[in-house]
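A single protein chain has been omitted from the complex, and every remaining protein chain is retained in its original position.
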Amino acid sequence: MRRIITLTTDFGDEDHYVGSMKGLIFGINADSNIVDITHKIPRHDIFKAAFTVRNFYRYFPQDSIHVVVVDPGVGSERRPIAVETEHGVFVGPDNGVFSFILDNAEKADIYEITNSDYMLENVSSTFHGRDIFAPVAAHISKDVDVREVGAKIESPVMLNISKPLDSADEIIGEVIYTDSFGNLITNITSEMLNGFTSICIDDYIIDSVARSYQDVEEGELLAILGSSGYLEISVNQGSAAERVKDQRVTVKK
Amino acid sequence: MRRIITLTTDFGDEDHYVGSMKGLIFGINADSNIVDITHKIPRHDIFKAAFTVRNFYRYFPQDSIHVVVVDPGVGSERRPIAVETEHGVFVGPDNGVFSFILDNAEKADIYEITNSDYMLENVSSTFHGRDIFAPVAAHISKDVDVREVGAKIESPVMLNISKPLDSADEIIGEVIYTDSFGNLITNITSEMLNGFTSICIDDYIIDSVARSYQDVEEGELLAILGSSGYLEISVNQGSAAERVKDQRVTVKK
Partner (left out) sequence: MRRIITLTTDFGDEDHYVGSMKGLIFGINADSNIVDITHKIPRHDIFKAAFTVRNFYRYFPQDSIHVVVVDPGVGSERRPIAVETEHGVFVGPDNGVFSFILDNAEKADIYEITNSDYMLENVSSTFHGRDIFAPVAAHISKDVDVREVGAKIESPVMLNISKPLDSADEIIGEVIYTDSFGNLITNITSEMLNGFTSICIDDYIIDSVARSYQDVEEGELLAILGSSGYLEISVNQGSAAERVKDQRVTVKK
């Protein structure tokens, strides 16, 4: 079964950690197809992990298994979980990293991972990525039923995801993610822009949405509908993050 | 069909961008073999992308597909293209990233990508890597004929690649690429060194070509024929880039 297992972690790319996870997965299912998403989630940044997962999962086949390990509570009481949805199976800690998935999925069954048959024999207290999440994902990729990993649970930990404030004459949103180009991704959707008159951030007032970065001169600020489906603030061939300090975005109606 | 699709971009390795491209490719052709070259081309550095492609393509099987996305003009008038050569198919923007390939290939047919059958349904204005180049490459890897992507075109954008100046008593070249070790790769070929008396860069005068880095003491500058086929200036176990400021290299005959 050549099923995809994606990996999203904050382990970095300098140590053996990710390599050990891959060895373990291939040892269980030599035909699995491991895909690195990123190992550079800022350490312990659960929101960035959750938003990253939101952005990539829909582009993968629906039988994919997505392992997410940003896990400051490793070894403590936080639960390891597997979440079965119509968009694939998600494996990781119950700390909010699956908030967007649980919000968006029509069907989401959550199981607490407790069955040691699918874990490494000696589980360390610092590296559940290798000792629990990698082998569980590998076994599921070999068609172990997700229900085998443990009992079904309710009430997963959910992040408090900020939504824009919508009033009579304006919508007040904010920057929720800054990418490595310095593009500022806001929580304002395209529908919220219907009939807007201006977009304000910091001291900048923008009165149209660009169709491409090159609609403005090099080095100029612009607003654009980004590839994540949200309004983004960018600089043509530059970094909006270096230009803009205030993270609040106001759309005047 | 387990055909190779290589990826060379300036997307970095911190966001979901590369992961989303991979999901899309595997969704179209689950058997394709995606190979990351680098996602750390300096942002918008078309020359570095072009030189990187020059250096790796010849080591890949000839049915490989090479996707190169360093694309400051994304969403503007610049054309998306696919280039069919005897060394494989190259997919990316028409902005010069394929200059060395087009220079070296015996046969190079260039097609402007316009057929929306091979694109994502809703093409964003900021992420053609995911919305156009990844799916086009995936379809070609499933044996869609390159001619299906759009009409054949001429006159691709070509970078102006500097060549050394050759006079009666000297050849004046320059450093065209600095690698992450600090090795300085010049545009001087081994043939140009026939019968040379000295190689001059900055205040350094080098009178022989080393056979290995260890031909000189640790920390000393040397000249060597590098793995790209060009003369390189290096420091044994150090960085020539930190030592040398002037990028001009003179070979005295």
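In this document, chain identifiers A and B correspond to the written order of the chains, with residue numbering beginning at 1 in each.
The rule is simple: a contact is a pair of C-beta atoms (placed from the backbone, for glycine too) under 8 Å apart; a residue touches a chain by one contact, two chains touch by 3 or more.
Source: prediction; values computed, not measured.
**Student:** Per the definition of touch given earlier, which of A:Phe60, A:Phe127, A:Phe181 or A:Phe196 contacts the omitted chain?
**Tutor:** A:Phe127
**Student:** Residues of chain A in contact with the chain that isn't shown?
**Tutor:** 11-24, 26-27, 30-31, 34, 43-44, 72-76, 124-127, 130-131
**Student:** What does the interface between chain B and the hidden chain look like in terms of residue numbers?
**Tutor:** Looking at chain B, the ones touching the missing chain are residues 2, 4, 6, 8, 13, 33, 35-41, 52, 55-57, 59-61, 64, 179-181, 210-214, 224-227, 232, 234, 237.
Criterion: only the chains that are shown with their structure count from here on.
**Student:** Nearest whole angstrom, what separates the Cα centre of chain A from the Cα centre of chain B?
**Tutor:** 31
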